[in-house]
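Complex shown without one protein chain; remaining protein chains in place.
By written order: A and B. Residues from 1 in each chain.
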Amino acid sequence: MLKAETLTVTYGSHTALGGLDLDIAEGEIYALLGPNGAGKTTTINAFLGFVDLAGGRTSVAGINVQENPVAARRALAYIPEQVNLYGWFSGLENLDYFARLGGQSYDHDVLKRFLTQAGLQEEAFGRKVVGYSKGMRQKVGIAIALAKQAKALLLDEPTSGLDPAASYEFSESLKRVSGQGVAVLMATHDLFRALDIADRIGIMHSGILQDERAAKELSARELESLYLSVARGRVHQASSGMKI
Amino acid sequence: MFEIARHEFQHQFRDGRLTIASLAFFALLVSAIVSGWVQHAEAQRQHHAFTSEARAQWLTQGERHPHHAAHFGNYVVKPELSLALFEPGLRPFVGQTLWLEAHERPAFTNIPSEDDQTLNTGLGVVSGAAAVQMLGSLLALVIGSLAIVGEREKGTLRQALSQGVRPGVWIGGKIAGLASILAVPIVPAAVIAMVGFLLIAPADTRSDVGVRAVLMLSTNGLLILIALIVGLTVSALVRTSRAALLLALGLWISGFILAPRLASTLSSHFAPTPSLAEYNAAVGDVFDAGFDKRGGYMQQFEALRVTTLEEYGVETLDALETGYSGIRMKHLDAWSTEVDDREFARLQEVYGRQQAIRLGVSSISPFVAARSVSQGMAAMDWAHYQDFLTAAERYRREFGYQMNDLLQQRVTGERWEMDGQNADWAKVEPFQYHNPSAFWAIRQQTGFLMVLLLWLAASWAALAFVTRRLRP
Partner (left out) sequence: MNGRLQQEWRLFLKAPATLPLLIVLTVLSAFAVYNGSHRVVQSDRAVAAALADDIERYATYEKTAADFEAGLITEAELGSVRNAHSTVLFRGAARVLIPVRSELGFLSAAEQRPTPDLQRIGINTRYGNTDPALDNPENRLDGPFDSVFIISWLVPLFVLLLSYDVMARDREHRGSALLAAQAGGLRTIIVQRLLVRFAAVFGIVATILLLGTLYNEPDRLGTALPGLAVLLLGLGLIIGFWICLSAGINARAKNAATAGLVLLTVWVGTSLLAPVAISIILNRTAPPPDRLQGILEMREIQNDLNRRRDAVSQAYYDAQPDNRPVRQGNEYEEYWVRELYPRILAFDAAFAPLAQEREAARVRQSETLRRASVVSPSLAMKLLGDDLSGGTPERRQSFLRSVDDYQRQWRDHFDDKLASMRPLTAADYASAPIYIAPAEDKIDRMRRLVERLAALALAFAVAFAWAWWSLKRVEP
């Protein structure tokens, strides 16, 4: 459903992604781990068609992102680290607007149902978003994704800054979405959450996918150890110029 | 696109800052229009009174030599269309009245800005058109420049584009939404102005005024649209609001404040208007020396004497039964007219070169082009003033001829002294002038209209180009 083939992105002389291959199936949750600057967000941007590729290609539900970025975006939903909404509008109005941008038009009852499914309290539906907490905004983000009825979901650090309860609720919502056959690519620093919900986990460093495992093969300690070895490798690489 | 436009409108409305700015702008526009209306009505009243009193003074001047009457001369007033209440154009720097006197080609000497220092206090003239052109464009440029980059900084651009909306559609919606917000103060003000134009205009000129008004208001609207599109292009290009604001302000300063002054400075440097002394010296030289193998005035004077004697079959001028003084004055005026026309044509060429320079500068400033078209449609541009000057000069020559003819008829031989009476002055018809048609005005402004349309096309193309590459 989400496919990257020898994906290469450069910013000047810096290589942000160096030939990444990725294939995420329907209903699969893929967690992309890695230190800052590893290339996780660039990977998501490549699926969104927000970066120019130096090589390779990405596709969403068989649609080539580089050739037809608008159609590809129509097929996916995206929740960033910070769901950015229009502060002067209510959660309901934001959902309505973004759904229409995605080509969907719903009546208010349906929109409310999406918000409820995303876990937003009903009393907040009509309140201006400017007064929302980060968790509430993330829930509106999920509702937007639900309303879009997308085939794939891209998440960029979705639980960053959320309290444990909100993070848990978010994970549950995600599992429900995935259960409906949606392919999920989630970039995160949260090893615990990744292990909890992901089917597969990839660890990136310097634009290269260093390791990839099925989540059920790993214990929390093993994942941490694996992650740290990659991160130390980065330190090592920075001083020696060599890759691990 | 409609949904995006509606959302943008609501967003700006709820934000409140633009609403306040729009309301303030509306108040300013209406004040400028009302103030223009009052001033126009007062000026019209004054000029009607002046015209009739000046005419009465001509008619009741009493016994006077016709040539002295020609020097006493007539005052004529350029009629203004009702559009002048919105767009006074060059009036503060030209005036409306001309003194038509013997031997002198008329020129504007009763210039309001030379008496009224309040006309030189700011960066332009107080008028509805100036408010729209200067401040409306600034408003459009600023809100346009912050529109996309603001969403980029807040992250809503990323959210919106990830929904799969086409960037072109999204920006189209933005333009429509922002234009609607800008229309809130401008359209009602334009309606008020339009009502004013048509109410004041005499019935027989209403259709012409209507065409001119539509074109004038559309031109001003077009300028604002261009400013908005340029602002949005800037906004799509830069990464921060700071940079957008800096760039937008830089464009406004260069396009709306510096460029017009630059146009004037370049005109004065590269196509300098001769001073009156230089002009008069040139006319005097040709007058004395002649041109195209024709001798100067003294030679012609002698030739006239000979041909007159031959024509009337007399030995001496004193033997003439007609007034030679009148014949001589007619010839003098005819010769000075020829000489003056020749020199004036050169002056016209200078004005033409200055206009070409202005047209060139308008390629870096749509304001220069839009203002010129707006003034042209209001019949307040240099072309209209020059048309008035030409008509006034024709009238001056006609009544000058009448005076010389009177002299020729009332004296004999070389005698000069005689007096005309009030009945003679009444034979000089009052000056009649109507502003040229809207189509004539359009023809005069074709170059600037084309530049303005090019600006629209170029800014639209630039926005389309950056839209294709729009990234969050």
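Everything that follows uses one rule, which is that a contact is a pair of C-beta atoms (placed from the backbone, for glycine too) under 8 Å apart; a residue touches a chain by one contact, two chains touch by 3 or more.
From a predicted model like this one, the values you see are computed outputs, not experimental measurements.
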item: Displayed chains contacted by the hidden chain, counting the whole assembly; value: B
item: Contact with the hidden chain (one of B:Gly16, B:Pro188, B:Pro202 or B:Gly250); value: B:Gly250
item: Chain not shown: contacting residue from B:Phe13, B:Tyr351 or B:Tyr401; value: B:Tyr351
item: Selected residue (touches chain absent from view) among B:Ser264, B:Ser363 or B:Ser437; value: B:Ser264
item: Interface residues of subunit B (partner: the chain not displayed); value: 17, 28, 31, 35, 39, 46-47, 50, 53-54, 57, 60-64, 68, 72, 75, 90, 93-94, 97, 99, 107-126, 134-135, 138, 142, 146, 150, 240-242, 244-246, 249-250, 253, 257-258, 260-265, 267-269, 273-277, 279, 347, 351, 354, 358, 381-382, 385, 415-417
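We adopt the following convention: only the chains that are shown with their structure count from here on.
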item: Centroid spacing, where centroids are CA-atom means, of subunit A and subunit B in whole angstrom; value: 61
item: List of subunit B residues in touch with subunit A within their complex; value: 3-4, 7, 10-11, 14-15, 154-156, 158-166, 170, 471-472
item: Complex contact set, residues of subunit A against subunit B; value: 48, 50-51, 70-78, 80, 82-86, 88-89, 97-98, 100-103, 144, 148, 154
